[in-house]
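Every protein chain except one is present and positioned as in the full complex.
Labels run A, B and C following the written order; every chain starts at residue 1.
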Amino acid sequence: MAKKPLRIGLVGYGFMGRTHSNGYRKVSNFFDLEYSPVLKAVCARDEAKVKAFAEQWGYESTETDWRKLIVRDDIDAIDICTPNNLHKEIALAAAAAGKMILCEKPLSMNTAEGEEMVAAVEKAGVPNTVWYNYRRVPAVTLAKQLIDSGKLGKIFHYRANFLQDWTISADLPQGGAALWRLDAAAAGSGVTGDLLAHCIDTAIWLNGSIKNVSAMTETFIKERKHNLTGKVEKVSIDDACAFMCRFDNGSLGLFESTRYARGHKALYTLEVNGEKASLKWDLHDLHRLQYFDHGDEGIVRGWRSIHVTDGDQPYMDHWWVPGLQIGYEHTFIHQVADFLQALQDGKPCPPTFRDALETQKICDAVLTSAKSGTWQNVE
Amino acid sequence: MAKKPLRIGLVGYGFMGRTHSNGYRKVSNFFDLEYSPVLKAVCARDEAKVKAFAEQWGYESTETDWRKLIVRDDIDAIDICTPNNLHKEIALAAAAAGKMILCEKPLSMNTAEGEEMVAAVEKAGVPNTVWYNYRRVPAVTLAKQLIDSGKLGKIFHYRANFLQDWTISADLPQGGAALWRLDAAAAGSGVTGDLLAHCIDTAIWLNGSIKNVSAMTETFIKERKHNLTGKVEKVSIDDACAFMCRFDNGSLGLFESTRYARGHKALYTLEVNGEKASLKWDLHDLHRLQYFDHGDEGIVRGWRSIHVTDGDQPYMDHWWVPGLQIGYEHTFIHQVADFLQALQDGKPCPPTFRDALETQKICDAVLTSAKSGTWQNVE
Amino acid sequence: MAKKPLRIGLVGYGFMGRTHSNGYRKVSNFFDLEYSPVLKAVCARDEAKVKAFAEQWGYESTETDWRKLIVRDDIDAIDICTPNNLHKEIALAAAAAGKMILCEKPLSMNTAEGEEMVAAVEKAGVPNTVWYNYRRVPAVTLAKQLIDSGKLGKIFHYRANFLQDWTISADLPQGGAALWRLDAAAAGSGVTGDLLAHCIDTAIWLNGSIKNVSAMTETFIKERKHNLTGKVEKVSIDDACAFMCRFDNGSLGLFESTRYARGHKALYTLEVNGEKASLKWDLHDLHRLQYFDHGDEGIVRGWRSIHVTDGDQPYMDHWWVPGLQIGYEHTFIHQVADFLQALQDGKPCPPTFRDALETQKICDAVLTSAKSGTWQNVE
Partner (left out) sequence: MAKKPLRIGLVGYGFMGRTHSNGYRKVSNFFDLEYSPVLKAVCARDEAKVKAFAEQWGYESTETDWRKLIVRDDIDAIDICTPNNLHKEIALAAAAAGKMILCEKPLSMNTAEGEEMVAAVEKAGVPNTVWYNYRRVPAVTLAKQLIDSGKLGKIFHYRANFLQDWTISADLPQGGAALWRLDAAAAGSGVTGDLLAHCIDTAIWLNGSIKNVSAMTETFIKERKHNLTGKVEKVSIDDACAFMCRFDNGSLGLFESTRYARGHKALYTLEVNGEKASLKWDLHDLHRLQYFDHGDEGIVRGWRSIHVTDGDQPYMDHWWVPGLQIGYEHTFIHQVADFLQALQDGKPCPPTFRDALETQKICDAVLTSAKSGTWQNVE
């Protein structure tokens, strides 16, 4: 049966440009859906580089001005993979042009921008989603199933960490194409928007809304050479951020993120403790879910290491056979598949811009609390 | 060579009475020291039970009034294993009687009491120590060696958890002999004094003083039947406590403790991230230390799981052969050995009352912060 | 730069047809090579199914008779993904037609067939390779690097297991499309050719030739319904096989495979013990290599868990960033990449048919030993 094409226009070809492109290219080999992505155009300022990218990934055409891309008639959906400070402008224009939008996370530089973006897509009535990809790790989706099924009972504790170690060297510069994440002007914040935003998105999906927060941030290296100016400049991002919080359901939350945790490359961990059961997950072994069920017979009770590769576990009937693991890139393929399925069903594909706005509000409360030293309500 | 006796008078025969007695009985089989403990007397109010305990552990005599024990001429050292609300009174009397004191942790109900106790032992000039036993897990002592040797470099992060799950049932009563830890009148606080105090003692030993804290506490089950009154009464302890802090050395700390973490029996974990190396430890596999050394060659760099059972690792030349693990009870034997060695050397045996007072101050700041919702300096 | 096409003709569209097709489709997105695969044709007997497969994977055309596929001028390379009993006939015809051959493992039903196949490709002078994909797990390739660099020193022990549990039920039938691996007429043998062949290929690659073997096999379920005849028939394959061996380098080997190890889905594990270092790997966490280096300082010596996701580790510069794992399917992409690179360089791509013949000889010696109860030399 012939597929309906979903013609993609990608803005930005960095790391996320690769993960998204791979998602578009692979989804139809593994998922039987009405829609199939077509790699119509990729856009970036450097013409030579964008052409090379297009050739490597099979994009049919290129643009060097995103405004031109957005108005093209042969594009159905705009995928925003730029640094954070361009999200709003592109999203607003794309919505105005009636395009669907798939926006890389975090949604925006701050809540105010996010609200404009939500208003724009909702007014335009265009399908929209934000690439909080970790929801679609099969083990994390399984965690969601278990919580929703009531297996954990009342939740008491939620904790999540996102630990990295790649900015410890004081010789690392900030800013520019490769290091815009170290520049608050391009990124909005440091680990809060980059890493904690992931933890928060998963947390509110699994455990509901957060009521209030108390946070602490730190910038360990105070000055770094800036790639755009060539001068040593003050570092404006947060290198590390921790916060305590209370969820609406009465449970306590504890979150931490840093790029100064020697030995951890990208260790996103989460744990949920419920009255009847608990679960744990970490990104370094993403294909496993740890699960403890107090209902097990006492003498053989213990944490189970679930190798999430069976066909009855989320997404896994689309892949290989039990015991054979998938990896990081598959989370993006799953998000494409779910976006296409939602399109087919006429439903939203979470997290939508509106869903992602909640994460933005929590990030803002966290940063405000860290400055003021007081508890902040998530408005 | 004949040993010098150290004649012990033990007050209290509960769980800690057993761990300490085992320490006294075993130390001379495994450590060659000038002093050897003699189990002279054990004291508790229930005569039949204290006699049975004395018989099982080989105490030569019993008392039912600790005031009588303290003034006995044939006792050198008083070991305080009572609920926390009796520590001060006994310690003051013992110091006045010129006895050495080994006091179970936490030192006291609060800072004020602790200051009186420190003043008393320092005025009396009696050797004193507090049973923060986890310093003497060989893997933790090894962590101390590694940090002090500079292997980790500048410290960025310290995090510790102490997670249990034994009070989740709402049917569990509070108070009385077995459950005094759930009664603030006997315990002073809940998980803060019971569990976080351990985490704090280890933390300041490994990473130095804490400057300020911001904390959150929760009591999940608001009322429980009280064993002493037979009535349902308000639960006055903290079921869970988390806090963020800043250490004097500039590193950030994150601590959490709860008795509502389903699946964790006594999971004390700690992790330290330094510029050059990191380490992790947990009580459920106490004979292992996890260590990551950034100095290792890149392609074979990874977290090392060190099985701390070799003769060149702390305390282990006294035990078996490589590969054969020791357990929880050995931490108390080590503390006895170190106390005897300190006596022989005329030196203090840390943590002394003064050392333990610092932990008390931090606990107080934590509890104050949790009430006020503000950052508290550790005065 | 325009790529040179490598026009693929795939025979068989089962599980391996999917893994290979995915390899061909993805390789050029991640590897910069002169050649790029073109999915020219796929061949299988069921016309409807083969057309559906072609559509899903983007094959340009289909065939239902492999003899027709082989003589097509627009095909450069034949990929054999059929049951084992067809490998020889197809390979001989493909070689005669001057096609390159990529043959799924094991090479053949037995040594005699394998020798014919080696003779055919060598006479024809066509590039050839056998899909022993586990060599190309980055952690396994890293193991090869470490051994070859001398880091392990003299090798004393090699042990490997391949444990599964999917045939425990006596109700499972044998034979036919889905279960030809349980039918010796189609598979040649049971776990020996299916699973141990993988272990043996890796072993001789890492540790050199095997001199002699002593083996034991078992068929736990003696009779199963046969899907082709509809009758209960004797099970002719080995359900489990273990063997001891001596390598030419003086080390001892121990191998085991079974489909009756409850709890293990596809647990391929290997361990190598050398004078100076040891290493371990398992397929259920394929992105990790365990490594112990006796040269480490004594007090911090331990098994390192290496998360093989850094750019300086084998193949990983082609994927994501440190900490983000790849999965099972990537091993096939790597083999395609290496085949294309070898083509570019005019070199063979191991394991060639000749390399794979050695594995076949060892499998035959194992099966002979199991029958005779005696040691067998690998001739």
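We adopt the following convention: a contact is a pair of C-beta atoms (placed from the backbone, for glycine too) under 8 Å apart; a residue touches a chain by one contact, two chains touch by 3 or more.
In this text the structure is predicted, and so the values were computed from the model without any measurement.
Touching the chain that is not shown, out of C:Lys123, C:Lys276, C:Lys347 or C:Lys371: C:Lys276 (per the contact rule at the top). Within the entire complex, the positions of subunit C that touch the omitted partner chain are 152, 156-157, 159, 163, 165, 168, 214-216, 218, 220, 240, 242-244, 246, 250, 252, 254, 256, 258, 260-264, 273-278, 292, 294, 303, 373-375. Annotation for subunit A: contacts to the undisplayed chain at residues 142, 145-146, 151, 289, 291, 293, 296, 298-307, 310, 312-313.
Those residues of subunit B that touch the chain absent from the view are 15, 19, 21-22, 25-26, 28-29, 32, 56-58, 164, 166, 264-267, 283-288, 307, 309-310, 319-330.
What we mean here is this: only the chains that are shown with their structure count from here on.
Of all residue numbers used at the contact between subunit A and subunit B, over half are used by both chains, marking a mostly same-residue interface. With centres set at the average Cα position, the gap from subunit A to subunit C is 36 Å.
The mean-CA centres of subunit A and subunit B are about 42 angstrom from one another, to the nearest whole unit.
Within subunit B, residues 303 each touch two or more of the remaining chains.
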